[in-house]
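The other protein chains are all here in position, but one chain of the complex has been omitted.
Per-chain numbering from 1; labels A, B and C assigned in written order.
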Amino acid sequence: MAEKKVAKNPMKKKKKNGRLDILTKGFIRENPIFIFLLGMCPALAVTSTMETGLGMGLLVILVLTGSNVVVSLIRNLIPEQIQIPAFIVVIATFVTIVGMLTEAYAFALHQSLGIFIPLIVVNCLIMGRATSFASKNKVSDSAIDGFGMALGFTFALMLIGATREIFASGAIALGVYLPLPFEISIINTEMYLFNMDVFAGPAGGFIVIGVLLALFTAIGNYRQKKKEAERQAWIEQKKKEAAERKRKKAMESAGDAS
Amino acid sequence: MISPTVFFVAIVSSMLINNIVLMRFLGVCPFLGVSRKTESALGMSAAVTFVMLVASVLTYILYYLVLDPFGIEYISTIAFILVIASLVQLVEMFIKRFSQKLYKMLGIYLPLIVTNCAILGIVEINIRENYAVQYGFGAGLAVAVTSALGAALGFALVMFAFSSIRERLDAATVPESWKGVPISLVVAGIMALAFLGLGGIV
Amino acid sequence: MFDKIKIAGILLVVGMVAGLAIVGVHTLTEDRIEENRLAMQYEDYVSIFPDMDLTNYEEKALDQDVLTTRITAYDSDGDFLGYIFIGESASYGGTNRVLVGVDSDGRIVKVILSQTQDTANIVQNVIDILDKFEGQAFGEVDYDAPSGATQSYDSIWRVVDAVSLMIEGDPTQEAFESVFEDADSYDVLFDHEDLAFVEEFNIRDADGTILGYAYEIDVDDENTVFLVVDQDDVFKGFVPKDAVDDETQAMIEAYDDHIDTPLVDIDPDTGDILEDAINDLKPLVETTTRVDYDIVVRYKDYIEDDEVVGVTYIVRTDGYNARMIGEVTIVDDELFSFVIRSHNESADWGAIIIDDGDLQEALIDADNPEDVDVKEYTTFDATSGATQTGEAMQRIVVAALEYHNEEGGQ
Partner (left out) sequence: MTEAIIAIITVALIVFIYIGSYVLNRRVPAPYQKVDEATCGACSNYACGVKQKLSEER
């Protein structure tokens, strides 16, 4: 009798490569915007084009990685009771520095992001990572965590920005705000008659994020249902196997008795 | 002497036309987070109004008496956020000590305000507007505080309206994946469209 | 205790390190940021004059309400391209910075809204319409205001208007320049009533020194003429404001012979309004000592037995709405009368106290007009306009007395 393929236990977690997991979890599973709703203000304000979203993302990558490293470095030097304010000082310093660097080396981006550069200070994502991860982990892990989370944030901003830009202008441009040596449109539908300016404006921002969130929730729900169904199937099978074993045992014991 | 219309325009434009939440995208986190009940929306608005007014006065004075004369405007970001943060700490402390009633009303919302980009945003905008250059130090301060008041009123207005809508939304039948934040965001988008029409006032 | 000191120490170290890091990065990036800001300005300039030579241009600060700077642009051969005027004007969102390019023919090259805090979609409405300015000559600028963007558009229009005035020239200023080559600016001194001329001006050179005075005469609805005298009241001729018809021109030319004679020596016999003006001005010239336009004009001396017993001062100040002119007469070093000769206060507020007359009386009766509490006379409105009107009136009396005491009535 050929051995029956045994279903894997879906409840048993797959063994994961620790560092890789820290890096990639921010993309979908723990995406700061779509899952945790952190940093909604910049997600609405600077995503009228994909490139400004990307630019904001890059700044957040710099700030979050930097602040995570410093927070992790000083986590044992700072007394417990003043940890949170000390972290705020670290973050504010990083934001000020990154703001100055942007103004010096990416002036167009600095102009288009406006007050949202200083407002990175109050982005809950950064403080959240500092308190919940960097203050408890090694420097290298904290750096990877900050980088990965900010990458997920950037990905979300770019997705929102791309959606809004394509609806608003029918094309996606690159090289306008960032100091790139070229200026191209990645996608150009040439459908100028169908441009909807409202997507570049505030109303479009809210609606696009709302729709994308619903999409992500739907995918999450679908996955969960699938997982649930798998789990149910596995339980059914286990039950069946157990019943089989029981029956066999009973038959064996009956055979012994006879 | 500046005419009273300046104040009127400052209030109307920062409350309705450049509404802090729907047009400037500041304070979206509390807008989504604390707007589930009308009561908490109003509590949050009261706390924001108070802190915003005091913070605009303090940062304006700090900027024009210390940072600007010494040519060290570049530290304004860190200076402002720390001033706001310490302001919130002090206010919370005083409320805890002297008024239990007030603490019950505002206590939960005060710590939330530090990470509320509305305060830091309005403070930054006020400085960028160069009111002191336009109207002189004293009158500029008055205009800055007036527009901060307008912004706070605009925040309260939108919070109140939005929380009322959300209370209804909770009772409505919404598709599974749209429940909660997604449908609220779309509603906020429609509200923003409505506010777009107010641009014609001025 | 040691714990507290440790915390305080750590705080200071954290603060110092943060400050050091920020200052360090600032010194590194400072120059580049400055360069970028300049480059942003240049971008605007180049979009107006693509051939402009950025290494060779002149920048002049303008002393004007709306316009702040005038840039003279040259191309790489050094040929004159035109001017760029930079103006700042208030809108609802904040200050709008507007650039207006003017070519050598006096036509608008381009109008740019380079900085604004207004809402994006409103700004877009305005920007769409800015193209219409292109190629228009000043003097006949035609525009359609976009709907729903009134304040934003008005702020831009104010700048274009100011540029227009500067390019087209102000007819009054040009008239004065035809008499005094160095004429650079002028002020309206005060309005005259019941005389052949209506307004009095002083004419200044670039340093602010007074060159002379002018009196505006409305010959009829369309023809306006200035009677100009120099600092020593020597007649400098009649000059037309704008173009005048032949009849008026002939009237003016009849006086050409009298140019450079002291006004008091002219005894015309033409029987027209210009003669009336000269006759009206003569007594004023004889008795008027001009001090400075903003403060006091000594107007008339009352002489008894070769001794000055009374003096009338004309004082100008800013009321709530606009200029307010008062006439203060001092006899024997005491306030004798105080009349407001012209004002522009609103009928509901400021004008009420002026017409009422109680404050004037109180100011005259008071031993020290400075001590009069203006608020008592403006009880109907304790906060705004009226109080300021009252304070302006008080300022006039105080200024006249002060001047009188300093100069000893001489």
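The criterion applied here is as follows: contacts are C-beta pairs under 8 Å (C-beta built on N, C-alpha and C of every residue); 3 or more make two chains touch, one makes a residue touch a chain.
Please read these numbers as outputs of a predicted model, since none were measured by experiment.
Chemist: Wait, the hidden chain, what does it touch out of the ones we have here?
Modeler: If we consider the entire complex, the absent chain touches A, B, C.
Chemist: Among B:Ile11, B:Leu112, B:Ala161 or B:Leu193, which residue is in touch with the absent chain?
Modeler: B:Leu112
Chemist: Residues of subunit A in contact with the chain that isn't shown?
Modeler: Within subunit A, the residues touching the omitted chain are 36-38, 81-82, 84-86, 88-89, 124, 127-128, 131-132.
Chemist: Residue by residue, what part of subunit B touches the chain that was omitted?
Modeler: 33-34, 36-37, 40, 66-67, 70-72, 74-75, 78-79, 82-83, 85-86, 89-90, 92-93, 96-97, 100, 103-104, 107-108, 111-112, 114-115
Chemist: What residue numbers in subunit C mark contact with the hidden partner chain?
Modeler: Against the left-out chain, subunit C lists 7-8, 11-12, 14-16, 18-20, 22-23, 26-27.
As a working rule, only the chains that are shown with their structure count from here on.
Chemist: Average the CA atoms of each chain to get its centre, and name the chain whose centre is farthest from that of subunit A.
Modeler: Ranked by distance of C-alpha centres from subunit A, the top chain is C.
Chemist: Report, in whole Å, the distance between the mean C-alpha point of subunit A and the mean C-alpha point of subunit C.
Modeler: Each chain reduced to its C-alpha mean, subunit A and subunit C end up 59 Å apart.
Chemist: Centre to centre, by mean C-alpha position, how many angstrom separate subunit B and subunit C?
Modeler: Distance between chain centres: 39 Å.
Chemist: Would you pick out the residues of subunit B that each touch at least 2 other chains?
Modeler: Those would be 23, 74-75, 78, 125, 128, 196.
Chemist: Any chance you could list the residues of subunit A touching two or more other chains?
Modeler: Residue numbers touching two or more other chains: 89, 92-93, 96, 100, 201.
Chemist: For the complex, give me every residue of subunit C touching subunit B.
Modeler: These residues of subunit C touch subunit B: 18-19, 22, 26, 90, 92-95, 117, 119, 121-122, 147-151, 320, 384, 388.
Chemist: Quick one: which bits of subunit C touch subunit A in the complex? Just the residue numbers, please.
Modeler: Listed in rising order, the residues are 3, 6-7, 10-11, 14-15, 18, 21-22, 25-26, 28-29, 32-33, 36-37, 39-40, 120-121, 124.
Chemist: For subunit B, which residues are in contact with subunit A within the complex?
Modeler: On the subunit B side, the touching residues are 22-29, 32-33, 74-78, 80-82, 85, 114-117, 120-121, 124-125, 128, 175-178, 181-186, 188-190, 192-193, 195-196.
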